[in-house]
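For this view, one protein chain was removed and the others were kept in their places.
In order of appearance the chains are A and B, and numbering begins at 1 in each one.
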Amino acid sequence: MLTYALRRILFAIPLLLGITFLSFAIIHLAPGEPTDLMAGDPRLEASAQARQLLREMYGLDKPIHVQYWSWLTRLVRLDFGRSFSPDGRPVLVKIAERLPVTLLLNIVELLIIIALAVPIGVLSATRQYSLFDKVTTVFVFIGFATPDFWLALLLMILFGVQLGWLPISGLRSMNWEYLSFWHQQSDFVAHLVLPIVVATFGGLAGFSRYMRQSMLEVVRQEYIQSARAKGLAERVVIGKHALRNAMLPIVTILGLSLPGLIGGSVIVESIFAIPGMGQLMVQAVFERDYPVIMGNLVIVAVLTLVANLIADLAYGLVDPRIRVGRRR
Amino acid sequence: MERGPLLGGLALASALALAGCGVDRGGADEPVAVKDNTPAKGDTFIEASIGNVSALIPNIANDSASHDVGGQIYSGLVTYDKDLKVIPELAESWTFSPDCRHLTFRLRKNVRWHDGKPFTADDVVFTHATMVNPKTPTAYREDFAAVETIEAVDPHTLQITYKTPYAKALQSWSMYMLPRHLLESYMKDGKLREAPQNRTSPVGTGPYRFKEWKSGEKVVLVANPDYYEPDRPYISRIVYRIIPSQATIFLELKAKGVDGASLTALQYKRQTEYPAFRKAYQRFRYASNSVTYFAFNMKDPRFADKRVRHAIAHAINKQELIDHVILGLGRNATGPYLPGAWAHNGEVKSLPYDLARARRLLAEAGWRDRDADGFLLKDGKPFAFEILTNQGNDERKKIAEIIQAALRELGLKVDLRTVEWATLLKEHVRKRNFDAFVLGWGLGRDPDMTALFHSSKTRPEDFNVASYANAEVDGLLERGRATCFQDERAKYYHRVHEILADDIPVIFLYHRDALPAITARVRGVKPSPGGIMYNFHEWFVPRELQRYTAG
Partner (left out) sequence: MKDFWRAFRRNRLAVVGGVVVIVLVVLAAFAPLFSPWDPNRPDVKKILADPTRSHPLGTDQLGRDVLSRMLFGARVSLAVGFVSVGIATAIGIVLGALAGYNGGSFDAFIMRLVDLMLVFPRFFLLLAVLAFLRPSIWTIMAVIGLTGWMGVTRLVRAEFLALKEREFVVWSQAIGASGYRVVWRHILPNAMAPVLVAMTLGIPAAILTESGLSFLGLGVQPPYATWGNILNEGKDTIEIGWWLSFYPGVAILVTVLSYNLLGEGIRDALDPRLRQAAGRVATRKG
């Protein structure tokens, strides 16, 4: 097991190199450069010379492998470079100012989903085909099928415009700086309610179905039958034995969702005017802001590799059927 | 789903009401008539911005959001009044020599930068140096590169000499002036972007000072107490809320979360007609300084034939386009000049909608429906081409769809393609790799169209996208550029207008109307050819109606 883990970690380095190089290449393949956007307005006779100078400043005139190499050598020193957009701020700064909101939203969403999905899944499984099962099935799939922006707008109209109970968009009210500490927190929470509801409603289906499926499988196992045969109360059988085993795949899924935590949903963010990672990345793509794109990519890549490794190890540890690493 | 009362906004306001500063007094639902209408200082104006602000030194930014914000923080030597005439700003007066080469500015004497230092002619020289420095990443170099010498004769007098008579000289000095004492070292090293004045502490001479910028969220400006115009501005604070979704902006407008926003045609016509909205908001409508057009690639032999271009123009019912894409909220465009502008030739008319004539012209050019399948052929090949436009622009998409259907009636096979903006610019527009496209141009302050229609501007970086070449137009454009007398220039441009309407390298479709909605509590908004923002520092909110008191 340990050798397996070590080998994976060692492999991770060339893998990261490969990932970053391929991504770098493909990103530069996409037509258009950041300097092309400079003169979208024909009133501005941004001469070829101005654009050429900017290209040189960014190093865009050098061949791809040279650009990659200079990017890489800086990355090793943990210098992610500066954004190509007119504010020229360091990439890490830009990411760092957007990350907290996205993380907060994602983590809260995840916690709520788990808190809801587990009971729903368990109850649906133990009461398979009952009314509860059918209703919740339809309900979670409605959540899954409803496009985010549609639900968001409906809720905004209902709660924001008509009832006026919740703010419509943004993270804080205009007078936030003048509020007392507790009012600041409640204001912040009020702004997050709708985005979290929209995100959670859509994400509930996946987890709860998995939970239900996993529970259904576990409940059929022999050891459950034998526990029942031993005369244990149903609640103990389900609550203690079945549940613990059914949770295992959920745990691995959780682990695999880790890298996704730093990604934001562009749709939710733009509708609710939340300055998160989703918008940062999409804007970076449209503006061809390569340093920001690569910076985000590296962080996600590292997180993904780490999460995958942990997930694989955990799964191998827990499920004796699967032997991870060398056999015999 | 209908228009609920705007009491919702009031309820929200009450919910947030607290002691101390930042109190929302929720008075905006009162009827507009008020006892005391004298200009009063105070209140906050919240404006919705769909684009993100990218930099606080607008000279090095290309997006309109950065320019909106920059326009309040910085000033130019001159600016524009309600009729788009050049008026003094930081410059008190000027003289232009008869040969249009020597410009002398006399600057105001009591202007200070936001950090207290006095504004002098040195700052103007510095700004010029910044704009021409190759290390400065600016798109606005051209006008400053035309300057031969610039000299600060004394701290409040400038003498500028141009290499050749330059028509745009005066208006080019509406560019924002930058502080030399803060930015000089950054400029010399080409590191303007990294200067703190670009991110956290811009210093200008404008009516508003910078307070705060939360990227992607908001920009806050506060009134400049030392503004050179005494007692102005009235409104104490401006907050730009960055909201990337038009649908959300409209909802915020209805819930009173923003005080000013642009409406779409549909919103103006159908969604804001109810009494509560009319009471709470003033809506304005004026011709925006832009034109939407359909461009041909004249390098394509089919489009090089003038009859074909005329035929296509005759097949498009422009009034129908205006009525149905922008619900009538725009006017027909006959050329690249706004009706009412001095360069606009009122005599010029666009080609009328005439399907029969279109068919005849195409037949003359050799296109006939030989096999009676409804589609035209020439030499056995159908007339098929592709119209491009950029993604994310609903209006242009609809125009393209209507034109596609109209041309189908004529017998042309037209495909549509929306392309992402950067790709469109790079792969198609620049490389002239297209058949036709539908796009829009901002018309700018000066009617010089050299960049767009001069035959020399056909290199990949240039904007003569249609690849148009007409020697007479070339000559007129050159002469128009080389004199600074408006009457003379008007003559040239009137003729250019005539020729363009006949040659139609691009079909000018319409000038859409700008449709801003401003909260009713603000007074002093006067729509005009120059828009509404030109006199923002004159806007005020009567004391009774003030909603946000800045702490």
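The rule we apply is simple: a residue touches a chain if its C-beta (ideal position, glycine included) is under 8 Å from a C-beta of that chain, and two chains touch if they have at least 3 such contacts.
What you see is a predicted model; the values in this text were computed from it and never measured.
For the chain that is not shown, the touched chains among those present are A, B, taking the whole complex.
Touching the missing chain, out of B:104, B:418 or B:458, is residue B:418. For the chain missing from the display, the contacting residue among B:324, B:378 or B:413 is B:324, taking the whole complex into account.
For the chain left out of this panel, the touching residue among B:376, B:400, B:436 or B:532 is B:400. Touch with the hidden chain on the side of chain A covers residues 11, 15, 18-19, 22-23, 26-27, 29-32, 126-130, 134, 137-138, 141-142, 144-147, 149-150, 153-154, 157, 205-206, 209, 213, 216-217, 219-220, 259, 266-267, 281-282, 285, 293, 297, 300-301, 304-305, 308, 312, 315, 319, 321-322, 327. The chain not shown here touches chain B at positions 1-3, 246-247, 250, 264, 266-267, 270-271, 320, 323-324, 327, 391-392, 394, 397-398, 400-402, 404-405, 416-420, 423, 427.
Following the convention adopted for this analysis, only the chains that are shown with their structure count from here on.
Centre to centre, using the average C-alpha position, chain A and chain B are separated by 38 Å.
Residues 30-33, 36-51, 53-54, 57, 82, 85-89, 94, 97-98, 153, 156-157, 160-165, 167-175, 177-180, 183, 187, 270-273, 275, 279-280, 283, 286-288 of chain A are the ones touching chain B in the complex. The touching residues of chain B, counted against chain A in their complex, run 1, 4, 7-12, 15-16, 18, 20-24, 44, 46, 52, 54-56, 60-62, 66, 134-135, 137-142, 190, 193-194, 198-199, 214-218, 239, 241-245, 247-248, 251-252, 254-255, 257, 420-423, 425-427, 430, 441-444, 451-452, 459-463, 548, 551.
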